[in-house]
Each structure stands twice: as C-alpha cells, then as structure tokens.
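In this view, the complex is presented without one of its protein chains, the others remaining in place.
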Amino acid sequence: MYVAVKGGEKAIDNAHDWLAEERRGAPDVAELSVAQIREQLALAVNRVMTEGSLYDPDLAALAIKQARGDLIEAIFLIRAYRTTLPRFGYSVPVETGEMACDRRISATFKDVPGGQVLGPTFDYTHRLLDFALEAEGLERSAPEAAEAEAHPVMPRVTEFLNKEGLIQHEPRPAVESVPGDLTREPLQLPADRALRLQALSRGDEGFVLSMAYSTQRGYAKNHPFVGELRIGSVAVEMEIPELGFAVEMGEVVLTECETVNQFTGSRTEPPQFTRGYGLTFGQTERKAISMALVDRAMRWQELGEDDKGAPAQDEEFVLYHCDNIQATGFLEHIKLPHYVDFQSELELVRRLRREAEASGQAARQEAAE
Amino acid sequence: MAMAADALTGGFTDAPRQSARAFRAALEAMARPGSVHPLTDLAQAPDPVSPAAATLLLVLCDPETPVFLAGAHDCAAVRDWITFHTGAPLAPAAEATFALGPWQALMPLSAYAPGTPEYPDRSATLIVDGDFAGQPVTLSGPGIETTTHAVLPDIAALQANAAGFPLGLDFYFTSGAELMALPRSTRIASAEES
Partner (left out) sequence: MRDELSRSGKGQAMEEYNFAYLDEQTKRMIRRALLKGMAVPGYQVPFASREMPMPYGWGTGGVQVSAAVMVPEDCFKVIDQGADDTTNAVSIRRFFERTAGVAVTERTGEATVIQTRHRIPEQPLEEGQILVYQVPIPEPLRFLEPSEVETRKMHALEEYGLMHVKLYEDIARHGEISTSYAYPVKVEGRYVMDPSPIPKFDNPKLRMAAIQLFGAGREQRIYALPPWCEVVSLDFEDYPFQASRADHDCDLCGAEGSYLDEVITDDAGGRMFVCSDTDFCAGRRDAGHLGRLGATEDVA
C-alpha cells in the first residue's frame, strides 16, 4: 500500500525506453537522418548553434533529432557537450566587413556600394501554406544566380556615417584585452559590453525578441533603423604564439546586424546617431536584430541617458533572465518532489488556522457574553 | 639540461585521481585548522619545494592563478617546473592568488591581496613551505570543536590577519609529505595566554 515515489530506478529506465520509442514515431514512416535535418531544417540548426554557443551544424542537427524537435532541449544537449570540450584559446576578431554575403540589406539608404542583396529570405513571401511541398520528390529549379560577381566588396554601411562623424565612434581599445568568457567565469555586474553581447547572443530568442519589442513600444524607446543586416561566411583566424602570426582555422556563417538609432544628445554626448549591435551564428536574423535593439537599450549609462526604469535597460534583469537553459531548468525543477518543504508548510498552515479559529471562537464567545 | 629534465618530471601519472585524493586532504585540512594531514599521492618539484607543497601547486594552480615565489623557492628550476606543470603565470606578491616560500621570505603579509568587502574570496593563499621558528598556540573557531593546539610562526602577524575577518589571507603550512592549514577565520591565542 505504501508506495510514494518508490522504485525510482525502474521507473527511470522505463521512461527512457518509452521516450526512445516515441522519438522514432511510427516505424512505417522513414527515419529522419541527421543530414536531412542539417540541410532542410537549417534555421532550427542555426538557432541551436547560436544559443548553444557551438558552431557545429552536424552536432546541432543530431541534438534536434535527439530532442524530438524541442529546440531548447537541443540547445541544452549542445551546451552540455560543449562544456566538456577543452578551451584552447580565442580567435582574432572576425572581419565581418570582408564577409562573403549571401544577404545584405540596409534600411537607411536606398542603395549602397556593393548593392542590396535580398538573399534567401522569407521577407516578401506570402505566408500561404504551399501544398506543393507536401508532395515529396518534386525537384525545384535552382534560382538563376547572378554568378558574374559572386561576392562583391560590401563595405559596412555604418562606416559611411562614421566618416561624416554622424554616428557614435566606437574606438578600438588601445590595448586589446583578453575577451571575457561567460562560460568560464561567473557573471559579475556591472558587465562590460562584450560580456553583455555574449549573454545576449546565447540568450533565448523569444526573450531577447520580447525585450527588443518592448523598446519599440516605448519602454526605453531608442528609435532603431536597420543600418545594415548581413549574412554570409567569414574566415576564423587564431594567433599561434609559436608561429607569431594568425592562421585560418575555418569559416563560419554569421548574421550581423548594426542598428542606427536616433539620439538627440545628452549631458555628456552631442546629437548623433548611436549604435546597437547583434552577431549570431548562421542565418538567425530575428535574433540578431533583437540583440542589437537590446544592446542599444543597455547602453544608456555610457551615453548619459536617463534610466527610465524599463526592463530592457536593466542589465541585471536582462542578463540574469535571458538564458533559456537556466530558465527552463529552474522552471521545470518544480516538478521534482518538494514534499518535505510542503509538509512543513502544511503543518504551519494547520497550526495558524487552529490558532486563528481558537481566537475567533474566543472573540465570538466574548461578544455573546 | 639537468634543469630542463627536472622541469618536465615530478608530475602526476594519473592526474584526475591523484589530484582528487590530494585535494580531499587539502579540504579536510582547511576545514579543520591546525590538524596535520599526510598526503598519499605526491608530486615532486625541484629543491627546495617540499613534496606536499609541490602537490598543492599541481592541485590548485593553472593559467588562471598567478603565483608568487619567495626566497630560495624563487629559482629558475622551480619557475620552470611550475610553468611546465601548471601553466600558472608568475606574478608579484600583490597580484598573486598563491604564494610559495619559507615564512620569513614571504613576509610581510601586507604585500598580498586580502580580498574586498564584497568579494573576500579574492584573497591570496600562502603556502608556507619548510620549517620555521614557531611558538605554541591554541586555536579555536570554525572547524574546531573546542580548542586545538598547533605551532605557528609570528603569532602577532597571524592574529592581525585573523582580526581582519572576513578579509584576510589563508595559509597552508607544508613540510615533507604533510600539510596543515590556517584559514583567516581561526582565532589564535599564544599557548601561554590560554
């Protein structure tokens, strides 16, 4: 009769077996391959890489398969794997100005040197279910690529404003300091901008999106324009101390967003345009744009702006709550047994009620007398 | 050449397990101030570093922990050994996470970081290696049920360190294959007083 939560070991084994069965789904439907996920669910793969902080499309695809498509679970798998990897060093900053762009748009100029390149985007598609996709095996014709000039030089749009002195100058630090690493050092506040950007880049897409949206709706409004959004591949190089020069380690696809924000000046800064910045793995532009808006909102102190008490301005609030692996773990842990604490609450409430009842009765008696 | 060979030897053969055992002894020591703990899994550094001190260095130091060497311990052979086995950068006393040397050479205690009121953990740990001219003391405080006896160098300096709690330095005293710890939380009285 007395069972409570007993037989834990067997229960866990059975649950895992069942999970494996459910993951596979109906056996008469062909099993998904990791390569299929990598190639055909690439945007999910990109999100898992970005928030998992690990650039490996194959592992991200595997994680998505193992997680049954639950992307936060997949990010968790990638993070747990990543943490076991030794850290050999850090790359030199990637030169996104030399990115081989697949997509590059600016909302602040009609045309820019290098041109506007729409690339593979959902923008301007009509969101109508395409039932042709349901019929498998239909080969689509490849788009006619403008092969002539595959990857023209595309200078950064914000540089045009910078040359005129119209946008906040971001000087390179005189001494290149070793970049902080949130995964190796505990977060301490106030965090510098590099650490904030790191946290936002790893942060949950939904959370960062909502924070960004809140700034658009007036909570620390900062009037952003997409100065430039570019997606493409860049070389990753690392300094090898023994060699004395940087060596190319490989290429990664990145999304970079620079926003140009209105700014009327403050006590310390003249009127000028200001910047927000977003950088993420793969094609993840919703995230990169959101990140840029939140980055800009958190720069209020540096620009001498007022603290409007908006959530997106509150670095501690944003940084401590943007990580979906921390959030989901803590949220879901309330499924674990808490009966010991509940028991002590139960006894307390019973006692307080008894006492309240007793004093109530006494009061009634007094009143009756 | 002999120096270079020294620098490359004396590490652990099975680091995960050996450093686990050594750390456990170091933890027990820090948890029970004044008690002496023998180490079973020993590293061997060049003279004059004791095996116990060499073991502590391997267990606790890495590229994230600047190390200060004092007195005879500050020699090329020891520096090379630490660099090769731990990757710890050598640093002046004020920046050191760990300091190693004989008591007299490590002085004064004011040279080391005692932590900050918000982060008292950002303080140096001193590994006092080898014999010293000591005085009997009675210790009490966290880790000690009532009182315990020990022999310590320069009671006044250590009492001043303890008086700064929660800021302050923490100490390991190493000799041969044994170690003893003295955290800043321990209250020290000279044996005559008590």
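We call the chains A and B, going by the order they appear; numbering starts again at 1 in every chain.
In this text, a contact is a pair of C-beta atoms (placed from the backbone, for glycine too) under 8 Å apart; a residue touches a chain by one contact, two chains touch by 3 or more.
Computed from a predicted model, the values in this text were never measured in an experiment.
Visitor: Which candidate, B:A7, B:A26, B:L106 or B:L179, sits in contact with the chain we can't see?
Guide: B:A26
Visitor: So which of A:P186, A:G218 or A:G309 would be touching the chain we can't see?
Guide: With A:P186, A:G218 or A:G309 as choices, the missing chain is touched by A:P186.
Visitor: Under the stated touch rule, tell me which residues of subunit A contact the chain that is not displayed.
Guide: On the side of subunit A, residues 1-9, 11-12, 76, 79-80, 82-84, 86, 183-190, 316, 320, 325-326, 328-333, 336-341, 343-348, 352, 355 touch the unshown chain.
Visitor: For the chain that got dropped from the picture, name the residues of subunit B it touches.
Guide: Looking at subunit B, the ones touching the missing chain are residues 15-17, 19-21, 23-24, 26-28, 30-32, 59-62, 64-65, 97, 116-121, 123, 125, 141-145, 165-166, 170, 183-185.
Following the convention adopted for this analysis, only the chains that are shown with their structure count from here on.
Visitor: So what's the Cα centroid distance for subunit A and subunit B, whole Å?
Guide: Centre-to-centre distance between subunit A and subunit B: 43 Å.
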